[in-house]
Every structure is written in structure tokens, then in C-alpha cells.
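Removed: one protein chain of the complex. Kept in place: all other protein chains.
The first chain written gets the first letter, and so on, giving A and B; residue counts start at 1 in each chain.
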Amino acid sequence: MTEEETAAPEADAARDALVATLTEALGDNLVASEVKAGVDLWVRVTSQAWVETAQVLRNQCGMKYFNFLSVIDWLPSPFGRDMDAQVDQPDPVEPGEMTWGITGGQTRFQMLARLHDPVNHVGINIKADLDDDQPTIDSWITVYPGANWHEREAAEMFGVHFTGHPNLTKLYLPGAFEGNPMRKDFPLLARRVKPWPGLVDVEPLPGEDDDETEAS
Amino acid sequence: MNKATDTQQLAYIAGQAADARVNLEIETEGMTLNIGPQHPATHGTLRIIVKLDGEQVIAAEPMMGYMHRGYEKLTEVRTYPQVTALINRIDWLGSFANEVPFIQAAENLMEVEAPPRAQWIRTALFEMSRIANVVLFLGDMGVQLGAVTPVFFAFRDREFILNQIEAVTGGRFHPNFNRIGGLKDDLPKGWIEETRGVLGRIQNFCDEIETLVAGNEIFQARTRGIGIIPADMGLAYGLSGANIRSSGVDWDIRRDGGIGLVHNELDWKVWTHPDGDSYARFWVRLQEVRESCIMIEQILDGIPAGPVMAKVPRIIKVPAGESYVETENPLGVMGYYIVSQGDLTPFRVKIRSASFNNVSITPWLLKGVYVPDVVSILASLYFILGDIDR
Partner (left out) sequence: MTLILAEMAYWQETSIRLLVGLAAVLLPAGTLVYLFLFKMMSFMQSRLGPMEAGPYGSMQLLAEVGKFLQKEDLVPRAADRIVFKLAPFVVLISTFLLVLVIPAGPDLWFIDVDTGIFLALAVSSISVIGILMAGWASASKYSLMGALRATGQLIAYELPLVLAVVGVVIQAGTLNVQNIVMAQATGEIFGYGGIGNPFIFTQFVGFAIFLIAVQAELTQPPFDMPVAESELVTGYLTEYSGLRFLMFFIGEFATAGIFSALAATLFLGGWYVPGLDPTDGLFNVIGPAVLFAKMLLVAFLIFWFRFTYPRFREDQLQKLAWKVLIPLSLINIVITGVLKVVF
């Protein structure tokens, strides 16, 4: 941990420089950014600048390493997700308000990708808002060939269309499968069929008394 | 794909095609071969559709999903402590290592830190699961190339490591031993001395494999210069672990910015190899097992006293936030991106598993090779189906 602290200011300088480069290259297309000192870096760009961001990061910032690409669905699950519930709610309820995470957001679907600089060891999380009804974004394949399968996975799981992807077929799911399983409004059938018993059988933690089990 | 790597790829294919030039002059018809989902070389249920010209591969396309278990969806309805039982099954040969990044990401969000003793024991078990995993690779690589004996040596010696893991965690394959804020239990009595003996056995095994497999002329003829991955290409495809280090990229998360584990307090070395071929991948993994033994040796000497569990709430609710933690797992970089909204369950967990990226290079890599090399290249990339399909 001590080394982490000594390295922190330096890494911060690197991360700040990254944000500066991105701001210069993308202008207004860089919507938000957040640096967690010595830990990580988040930026949010517009979906128009999605490919451009990757190009800038790869060619100017040394982000040669493609880590992963995915999507976050910010819609609160209509089926409830609290494990406190003794039985699962039989019918979907009207989902509550959406709350976004780091760097905020405006739409339900948000791209999430991560790149890494294998020389200076700095990573960056990139987000981009997607259109609610027709989530579409440009493909990263021209910049990072490794994005191929990640985009196929995101496409089948979230229903996001990647423009310019040469082979946007299903990766995991059978060809005739309908729906996008990772969307929050896609029911997890195992839970619908058999209600979850709730939070039971919590093992006692070391050094803690067993009589504090009122929660279950 | 930039220009330099394009030319490299063309040169590579041209080299592979040189011997098969005759086929290009005579009109021949391609053959489509379905390797898998049930096939001895696919370690599970990977299916690769290859288009062949004689014995030469024109195009290869892996098909996955035969083992997709939807862990990312399932984590959304599990409490944080329950999730570790699931993610144990991602890379089932190095299960303990799967838990570590997830637990650390959750610890980050809760701003809890495991006590030093827990961190040291975690690191020891982390490296032991690497040995348990990679030792099997070292034997299996021989089987894929037709030498049946090394894999039995691997199973024999892996057993000792599994016994030691079992002695601590109670589980040979799926320990489920990490807790947010530390570990479930302390080490059993006499474990440290026993482990020292086991490490000696593993070192012997490495020497044995080095002479029996890596030193074998046929093995070298089959792996050297086969399946070359240029460093640029490997990075762009997101290859990690020994696969990228054997292409000359000196990058190991354990050394460069790993958090929560104590690798930086140990004296060890990151091995790289300039060649980037199948042999290099085998060689780097062999050295990594040795390094792991050296590391565990030092950990055994230096485990500090103290508790193994930090003070954490009875019911774990993780504060809202986002955290990404990756570690250098046996198969490569494994990371968890956790989005929490302050509930008992994660809001979204993105599981970044190593094999998924490692295998995604195969359509590019298998172009122009011969059928026997398909097997040796796949074996040298070393994937585990659970780690691809999640």
C-alpha cells in the first residue's frame, strides 16, 4: 500500500494530462470526466465522438491495450432486486427513477469501455450515452480489432447496434433467440419460477456474536 | 488494424502457404471441418469451424455459447458474499484467483482494507491457484502435441497443491474463501512447513517438464515459429497474461499497479520472451510457475501476525459507486467492473475474463496454418471454456 501512495501523485499527473489531451482533441464532445487520485479515470463522451475518442487515445495517448467493451443499462429492475424480499414480486412494477454513476448520464443505455496503457500503466474508462429507442453507435473494430467479439456480445445482450461491424451475429445465444437478456426489463426466469428465499443462512463473522441475526 | 501489422500478417500467411503452393495452381475445392463442440482438443465445448484447403486453414471461426451461464445477469440478484460462489466457476482451475479481484473491487467501494495477514495469505493462495492452473497447462500442451506422459505428471503434482489449498479453504476446486474485508479463516497448524515441501515438488516438476517437453526436438519443431503474435496485434486484441508477455510486452499487473496483494513486497521477476510463438508461450508459463514457487516461499517466511478479517458490517451493503479492479490471473488479466447503487446486490457487474480476449484473436491467428498447428496454437493460447463463456 505504501508504494501505491508514493506513486499516486505521479499517476495523477498522467491522468490529468490524459484528460487535457482528450479535452483538446474532442472539445465539446467530452461531456464529463472524473479522476480518482491514484486509482482510476472516467470520461464520458458523446456517441458521435466514440470512434474518435478511441483513435485519439490509441494514437496520441499510448492506449494500445484494448481491455473490454460493454454496456450498462441504468433502468432500475422492474422485478426488484433487493434480497431482503422474502418472495419475489409476481408482477413487474413501474421502475423507479434512474440514478447514474460516475460521470453521470442522461439516457438509459450507456457504453462502457476500458483501455489501458501497457507502458505507463494507466487505465481509462470511457462512457457514452446511447439513444433509448434505437441504441446505435459506431464500431471500434477499425481501431481495436479485439472489439469484435465484445461488440457482438453487447449487441445480443443489450440490443445495441454497432454501425460498421462486419459480422454482427449472435455470439453466445442460439440464432433464433429473441430478446436481449442483459437488459434490466428482461426477466430472469429462474427467479420468476422459484422465488428466492431471501437473505438467510448468513455465517457468523469471526469475532462477532451470533445473536445479531435479527436481520434474516 | 494498422499497416505494419497488416504486412506482418500477410508475410506470416505467405510463409505458411509456401509449402502448399501447389494447391493454389491446381483447382481444388475447400472443405469445411467442424472442430467441436465435442472434440479432444477444445477443453470443453468450444466449436471452431475451419475452412480447409487440403491440410491448410483458409478461415477459422470459433463459435461459443455452449457453456454460457449468464453470470453477469445472475450477479444482479445475488448479494455480494454470494457472488463469490458463482465467480469461482469462471476459471475453474484457478478458482481462488477469480474471487480476488471481485472482493477487492467491493472492498474499494466499501473503503475497507483487509488486514496485512489476510493480504499475505491471499497472495499465497492466489499464487498457488496459479500453480494449480498452469501446471495442468504444461502437461496438457504435451497431450495436444501427442505426448501422453507429461499430463500424468501434471495431475500427480497438482494434487499436492490442491491438497494444500484444501487444507486452508476446505475446497479443492471452489474454495469460496474470500470475504469482503479479509478471509474466512486463518491458516491451519503446520501448513506452512508442509507447503514448503510441496513447493520443492513443483520445482522438480518444472525441471522435469523443461527437459521432457520443452527440450524435446519434436516439441520445438512443432511449436517454434508457429502461431506468432506480434506485440501490436496482441495488444489491440486485448491479449493478456503469458500470451502477451511472450510477445515481448513487459507488463504484469502484479508488479505494475496491482492493489491489495503483496507482490510488490516480494523479490521476483517478470518473464518475457521476444518470439511470440507457441513455444514462447509455453516457456513463459513454465517460468511463471517457478516464479510463483519463489514468491510463495517468500510469503511463507514473511506472513505477519494479526487478524485475518477487518471489521465489516454484519449485513454487507456496498455504497453507491463504481470500481474496476483487475488482477494478473493464471489465464491473464481478469477484472470486475462493479456498479453499485447502495444495495445488497451489485447493480451491474461486468466480468472481464482473460480467455475471452485471448481466444478472440484466433480467427486472425489461424489463417494459413495447418490442421495440426490449429491444435498446438489453441493449446498454447491456453483458454478455459468457463472463462470464455462466463
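FYI, a residue touches a chain if its C-beta (ideal position, glycine included) is under 8 Å from a C-beta of that chain, and two chains touch if they have at least 3 such contacts.
Since the model is a prediction, treat every value here as computed from it, not as a measurement.
For the omitted chain, the shown partners it touches in the full complex are B.
Check B:Pro62, B:Gly142 or B:Gly234 against the missing chain and you find that the one touching it is B:Gly142. Shown as candidates are B:Ile58, B:Ile192, B:Leu300 or B:Val371; the residue that touches the absent chain is B:Val371. The chain not shown here touches subunit B at positions 19, 31, 33-34, 39-41, 55, 142-149, 152-153, 156, 212-213, 216, 218-219, 221-222, 370-375, 379.
Just so it is clear, only the chains that are shown with their structure count from here on.
Separating the CA-averaged centres of subunit A and subunit B is a span of 23 Å. Within the complex, the subunit A residues that touch subunit B are 1, 3-4, 7, 39-40, 42, 64-68, 70, 72-73, 76-77, 81-84, 99, 101-102, 112, 114, 118, 121, 123, 125, 142, 144-146, 148-150, 157, 170-174, 181-182, 188, 191, 196, 199, 202, 205-208, 212, 215. Partner subunit A is touched in their complex by these residues of subunit B: 1, 64-65, 68, 70, 72-74, 76-79, 81, 108, 113, 179, 184-185, 232-233, 235-239, 244, 249, 251, 256-257, 259, 264, 307-309, 312, 314-315, 320-324, 326, 333, 335, 337, 339, 341, 343-345, 347-348, 350, 352, 356-357, 360-361, 364, 389.
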